[in-house]
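Input: one structure, supplied below.
Removed: one protein chain of the complex. Kept in place: all other protein chains.
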Amino acid sequence: MKKNKIKIGIVGGTGYTGVELLRLLARHPNAELTCITSRGEAGQPVSDMFPSLRGYVDLAFTDPAQADLKACDVVFFATPNGIAMQQTRALLDAGVRVIDLAADFRIKDVAVWEKWYGMTHACPEIIAEAVYGLPEINRAEIALAQLVANPGCYPTAVQLGFLPLLQAGVVDEANLIADAKSGVSGAGRKAETHILFAEAGDNFKAYGVAGHRHLPEISQGLGLMSGKAVGLTFVPHLTPLIRGIHATLYARLTKETDVQKLFEQHYQAERFVDVLPSGSHPETRSVRGSNQCRIAIHRPQGGDMVVVLSVIDNLVKGAAGQAVQNMNIMFGFEETTGLELVPLLP
Amino acid sequence: MKKNKIKIGIVGGTGYTGVELLRLLARHPNAELTCITSRGEAGQPVSDMFPSLRGYVDLAFTDPAQADLKACDVVFFATPNGIAMQQTRALLDAGVRVIDLAADFRIKDVAVWEKWYGMTHACPEIIAEAVYGLPEINRAEIALAQLVANPGCYPTAVQLGFLPLLQAGVVDEANLIADAKSGVSGAGRKAETHILFAEAGDNFKAYGVAGHRHLPEISQGLGLMSGKAVGLTFVPHLTPLIRGIHATLYARLTKETDVQKLFEQHYQAERFVDVLPSGSHPETRSVRGSNQCRIAIHRPQGGDMVVVLSVIDNLVKGAAGQAVQNMNIMFGFEETTGLELVPLLP
Amino acid sequence: MKKNKIKIGIVGGTGYTGVELLRLLARHPNAELTCITSRGEAGQPVSDMFPSLRGYVDLAFTDPAQADLKACDVVFFATPNGIAMQQTRALLDAGVRVIDLAADFRIKDVAVWEKWYGMTHACPEIIAEAVYGLPEINRAEIALAQLVANPGCYPTAVQLGFLPLLQAGVVDEANLIADAKSGVSGAGRKAETHILFAEAGDNFKAYGVAGHRHLPEISQGLGLMSGKAVGLTFVPHLTPLIRGIHATLYARLTKETDVQKLFEQHYQAERFVDVLPSGSHPETRSVRGSNQCRIAIHRPQGGDMVVVLSVIDNLVKGAAGQAVQNMNIMFGFEETTGLELVPLLP
Partner (left out) sequence: MKKNKIKIGIVGGTGYTGVELLRLLARHPNAELTCITSRGEAGQPVSDMFPSLRGYVDLAFTDPAQADLKACDVVFFATPNGIAMQQTRALLDAGVRVIDLAADFRIKDVAVWEKWYGMTHACPEIIAEAVYGLPEINRAEIALAQLVANPGCYPTAVQLGFLPLLQAGVVDEANLIADAKSGVSGAGRKAETHILFAEAGDNFKAYGVAGHRHLPEISQGLGLMSGKAVGLTFVPHLTPLIRGIHATLYARLTKETDVQKLFEQHYQAERFVDVLPSGSHPETRSVRGSNQCRIAIHRPQGGDMVVVLSVIDNLVKGAAGQAVQNMNIMFGFEETTGLELVPLLP
């Protein structure tokens, strides 16, 4: 029987994905916020740390040791990598469904995961049953999942941009390029020097060119779409905006195709993927605060190079919003519930 | 009989207050967007100009000459100063209620208005019947008003910050100072050099120190609260943020008072004014995208100088949000309808 | 005989390249600022418009009709495209050397120029004698030039990044990609809506994907380096910073090469091109206010895709600084004179 209200637990509520979950769930008609944990801030009202939530969230942070997460219907992990994998088994055993916003369950090949994340996986046996939570690809599996691995922000923007091309098999999948730009909130709410205002402001740089953790996640996803291994060059950049990812994707067309039509048809039933008219240039602010992905497709000078521009809000469609979308699917709510958010512009 | 849905017209939909009205009204359960005018953009879908509205607003701009505004229940003017005064008489005569987001009806003394706005008023006889749309002061009159003069952004932040002190008569009203800082969207969506990104970015300056148009509006309001003319020094500044006003207010206490308690009691029933705990420093982002005003009160070193910190989003509580709040009051809807917006942070 | 001081004229001193020329020339020991023209601002002291120059520049703007530019040794055009071509012939005939910071003389094929710039060229016969002012390629010709076509900002960053690879013939020149990001000052000091702070701030987008005017300029340059026509996909983006260009360049290696060594050797004698150690990620702020180009080279996962990261300050090495560098070469001054500028960080 479908419940009208489900009990929600959030582990790690002091980061940006945590506060964004709170923003969305506070107004979700089927969500009952039950528990938010934080080791460091136990006892403190959440709205003392985030005054934006005053009047909307009355909870205080709970010490993880005291939190009765097993009484929840679903638990979100908005924690650093490596935390969810330590607690997920017990929750699943207790019948609690889990959505991990970190990377613990995204990579199917545990050796690859361990190499990129630099730690031993605590529960490799669960990885197989985790469903990768990109609804535009895995909607049916998500509905049945006990454990959802919520995609990374870059992977969401890049995969949605390449998906129609790879599924249609019309591009050279061995030579894909994703030149991606992220706002600074993507680095999290961590006290680190390189993301200070006076460091990241009025500044632009690439990072992780030698190898970024989202590379294997994206490659795995693109490979599944394509039906064979892909060759991908992925270059992330840090750009002085707070929210937003802009992925500029390059693929060589191997078969003459009306790419505009291909994308429009592929996404026509998707509420959260918006294919813009031919010739458009999506702006990150056109999705600010919303769960939307907007995509435009170009063929410069009419050649065989396809350039896809894909934008999302890294904290919404790239994290908390997609997690709520997954929750809606898992619990049989209308997929857009709580996510009818008009972007904030300007 | 209270209507469930009212027909809405917006004159001037291409500026920031216009697009903000659209953002709010698109999700308002009692609003039926009927008509949005623009001379320059007639025929163009609104969402072509503002892709953030794709999926939420289907209307195209209408030429003002063709617009059947008289069929609306309420018309919002989101126009430059001097436009509303030319069309309001005819709309009122047709039984349409009007909310002017510009300054045409804010100043009761027409000579003062004409001096500061540099034009002759087109319908001075209507000014007296216009109600100044600050609900926290004029709620009852707004409910009955045919014509509401929606307050300016600075005037909203400054008046809400001084109100409890002046009504209680506990400060020297002859020596008030309002040092106010505004985000750049407050200057409107106009092609002017001084508000370019490369001019206003990474830059801070005062402006209009010799005299800003919001000065007479604020002085009029403070005088009404105080029961006598006030002396006010008002210094506005341009700060490199998109949305937000921060007013830092200085008043000398003339009667020993628990100012924290005074403010808490004054605003305890107000949904959109939030008095923070003693010692707080409200941030503009804590109200970003919302209709909230947050206020903190200080007495540095325990002296008799009261420092009030008051923040709003200039486009919401300082413009479109307050206009919707007024609409709700005028048409008997719950005052918070369509305005339960959790601020976007970060 | 080499002059110790040369007389300088600047046509169009009210834009960003104009004020940047003034910043640099005001402290140049061999420059005597003689004349700065502006139609709109004639008679106004330059430092009234740009208070940053108070104490350094005493000139007032001169009406172009009154300006005695023929008395100058060199005239810089810091004007929109299409102005320099109307005045250059007369200046050259009078023995004045000309440096055009706009695009009038950059493209050798006049038909290509007329197509991309949408106007008829006023003096196509001069184009052949103009020297393309990229000193790292054309130093000797610049020294003898009467007319220098100062390169565009994107073309400078992109060409310096591809140069060693193309000259060495080690990459597939038919499939080059330049994904470039520019600060907003690159759009000039024009009253246009899309570059307002509240539009371009906290926002990121691509533009001109279908075709940008810098594409033929870059293609021409890369073709000369390569010895044959190149295939280039060029995607520019607008990023919320004031100054700075970051070009991310992709080329497929066709011959195994130590690319780090190739770049270091190529640029070892160049004062204004700095090849960073292997593994680096140059930041735009590391060149802010300076004439430096900093470059890093990567081969992600050791594959055959070479990723070059190239940063410049678009107003210095991408415009005014390079123009002064050209002037130094043309007049026999030490090439670094007036350009020993330590970048402003943070």
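All chains are identified by letter, namely A, B and C, in their written order; residue positions are counted from 1 within each chain.
Note that in this section contacts are C-beta pairs under 8 Å (C-beta built on N, C-alpha and C of every residue); 3 or more make two chains touch, one makes a residue touch a chain.
Treat the numbers as computed from the prediction; the structure is a model and nothing was measured.
Residue B:242 is the one among B:57, B:166 or B:242 that touches the chain not shown.
Among B:144, B:210 or B:269, the one in contact with the hidden chain is B:210.
Only one of A:73, A:173 or A:202 touches the absent chain when the whole complex is considered: A:202. When the whole complex is considered, the residue among A:128, A:144 or A:191 that touches the unshown chain is A:191. Interface with the hidden chain, as seen from chain C, comprises residues 16, 19, 23, 26-27, 50-56, 185, 189, 201-202, 242-243, 271, 274, 276, 280, 282-283, 285-290, 292, 294, 315, 340, 342-346.
On the side of chain B, touch with the chain left out of the figure occurs at residues 175, 177, 179, 181, 183, 198-199, 201-207, 209-211, 231, 233-235, 237, 239-244, 246, 248, 250, 252, 279, 281-285, 288, 298, 300-301, 303, 305, 307, 309, 311, 346. By the touch criterion stated above, the residues of chain A touching the omitted chain are 16, 183-185, 187, 189-193, 195-202, 240, 242.
Heads up, the rule we're going with is that only the chains that are shown with their structure count from here on.
The chain with its CA mean position farthest from that of chain B is C.
Every chain gets a centre from its CA atoms, and the centre nearest the mean of all protein CA atoms is that of A.
Between the CA-based centres of chain A and chain B the separation comes to 36 Å, rounded to the whole angstrom. Averaged C-alpha coordinates put the centre of chain B at 45 Å from the centre of chain C.
For chain C, the set of residues touching two or more other chains reads 183, 198-199, 201-202, 240, 242.
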